[in-house]
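I'd like to ask you about the structure that follows.
A single protein chain has been omitted; all remaining protein chains appear in their positions.
And now, chain A:
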Amino acid sequence: MAQRLNVLVCSGASCLSSGSIEIKKKMLEEIKKAGLEDEIRIIETGCMGPCELGPVILVYPDEILYKKVKKKDVEEIVENHFLKGRPVERLLYKSPETEKLIKKHEEIDYFKKQKKIVLRNCGMIDPESLEEYVALDGYEALGKALTEMSRDEVLKEIETSGLRGRGGAGFPTHLKWKFTKDAEGDQKFVVCNADEGDPGAFMDRSVVEGDPHTVLEGMAIAGYVVGASKGYIYVRAEYPLAIERLRKAIKDAKEYGFLGENIFDSGFDFDLEVRIGAGAFVCGEETALIHSIEGKRGTPRPRPPYPSISGLWEKPTNLNNVETYANVRHIILKGGDWFASIGTESSKGTKVFALSGDIQNTGLAEVPMGTTINELIYDIGGGAPEGKEIKAVQLGGPSGGCITKEYFDTPIDYESLTELGAMMGSGGVIAMSQDTCMVNTAKFFLDFNTFESCGKCTPCRVGLKQMYKMLDKITKGEGEKGDIDKLVELGESIKKTALCGLGQTAPNPVLSTIKYFRNEYRQHIENKKCSAMVCTDLLTYTIDPDKCKACTLCAQNCPVDCIDGERGVVHEIREDECIKCGNCYDVCPFDAVIKTTGELE
């Protein structure tokens, strides 16, 4: 008997971390208590996207979305909604503009502008159930490719689609496949890069955890085209759930004959294995990733030869990113023309973006290429939290750059972003408000890149360190005239001379913040001023004698005892001894402590 209601409990990493499993357990109990076991089915799904609203529950067939559900809400949902048919209004989404309650999840602003191809199944199916995947056309594309299409026909379809690599660089997928197909070799491999390391990017994690079979199917189709019988998925060890789901998916697919020998009686054999990283960002670079799979230190090597010609164990290897593979089955089923009809002239299809930082609706959003940054961060992301304003977004993680407000109407595609000095990268979008210091942010990204540099080539190992030192000086108020030009010069030469993608793009966060926020750099250097009040060395704390009530609270909380005064005597901070910890500022009940920055004019 079909169930009356299907209750989808989001078990993406974000919702899990806020207790979705507890909610599911409680719901099972309550349903049993109410005697509804036969009528209601509870399904743990992958990420639904709106992480900000989590833990999220979606009830079908009514498509009612409950947000920020707590364990104590479960009883009420079961009692009022499941039993009496009255949805619990206080847990529904409210439109921030109209204050109107929105019941259907597709009418929520966050979902309205999205177009889901890659994420179609994410949050809709139980990722551990192969049956559910198959029920939604799963492995049909593989069947079609193997039984109705020649290898060239499949390749042609991918070419027509215009699909480009979603890992960041945007290389045409069909060319990569063609190079590997045409390369000579007794054994070829297909590899999936699931070493998602870009800070602020979490789409690959969500796809792999929420719909693992999609990736497997895409890889098998690639294997058929290039002539590989073996594939590897390289996943970071930081994603234990992704590893578990992939392993189960592979096992199930083998049992059902979607992987293994003689798939669909076509004579095509394809086997997959999961390989695990161990915490090294550079392993997301393709040649480093290959070294890591081989069990070596994950350092890159110069290209050419490209992996398509000489990859894993020097054999021709097709290497794509999770999101790229996840597009493949839809292209085969619906046709390359359909896919090419979405997006812009040069960039086809959709792209999944991960919204984080100073933005209301954090989470995952899949939009057609050509969507503007405005639409992404305001219509979907809901803009900055109250009292803040977004001044820039950082795109493409530590390899990318920032884009300022003036350019928010730019339609997003590979070329337009590169032109602006940022890059598509893996699709991480970090929103920054006036409370973010761009110099400090650049320093932060550079610190990351310096730490993750594998040390093999000098420009990256030594050059980044020098850039970091200069930035550190600037944020400490020791910057000198000419430092900005030196940073640009050094950055440009690292870009030209570093060995791999990590090094060649590592200076980008600095170069792009200099390009758009040169003034902030100047203020730091010339006026010793950090307008975002972030760089502590540039702050000065003083006490307003008119407001000070001489309560001694600040003096009690000063870790270095640099506040003079006693009860009845107005307090004063000895500036030369102050370590600028801000304790006095935080504890003063009368707002008498004043925080300023910059040399007094």
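Methods note: contacts are C-beta pairs under 8 Å (C-beta built on N, C-alpha and C of every residue); 3 or more make two chains touch, one makes a residue touch a chain; residues count from 1.
Definition applied: contacts and distances are computed from a predicted model.
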Given the options "Heme exporter protein C", "ABC transporter substrate-binding protein", "FkbH-like protein" or "NADH-quinone oxidoreductase subunit NuoE", which would UniProt use as the protein name of the unshown chain? "NADH-quinone oxidoreductase subunit NuoE"
Of A:74, A:432 or A:573, the residue that touches the missing chain is A:432
For the chain left off this view, which of A:193, A:399, A:441 or A:597 is in contact with it? A:441
Contact partner of the left-out chain, one of A:87, A:127, A:185 or A:277: A:277
Touch as defined at the start, partner being the missing chain; which of A:30, A:198 or A:285 qualifies? A:198
In the complete complex, the non-displayed chain touches which residues of chain A? 13-14, 16-18, 51-52, 54, 196-202, 204-205, 237-240, 275-281, 292-299, 354-358, 362-364, 394, 428, 430, 432, 436, 441, 444-445, 448, 452, 454
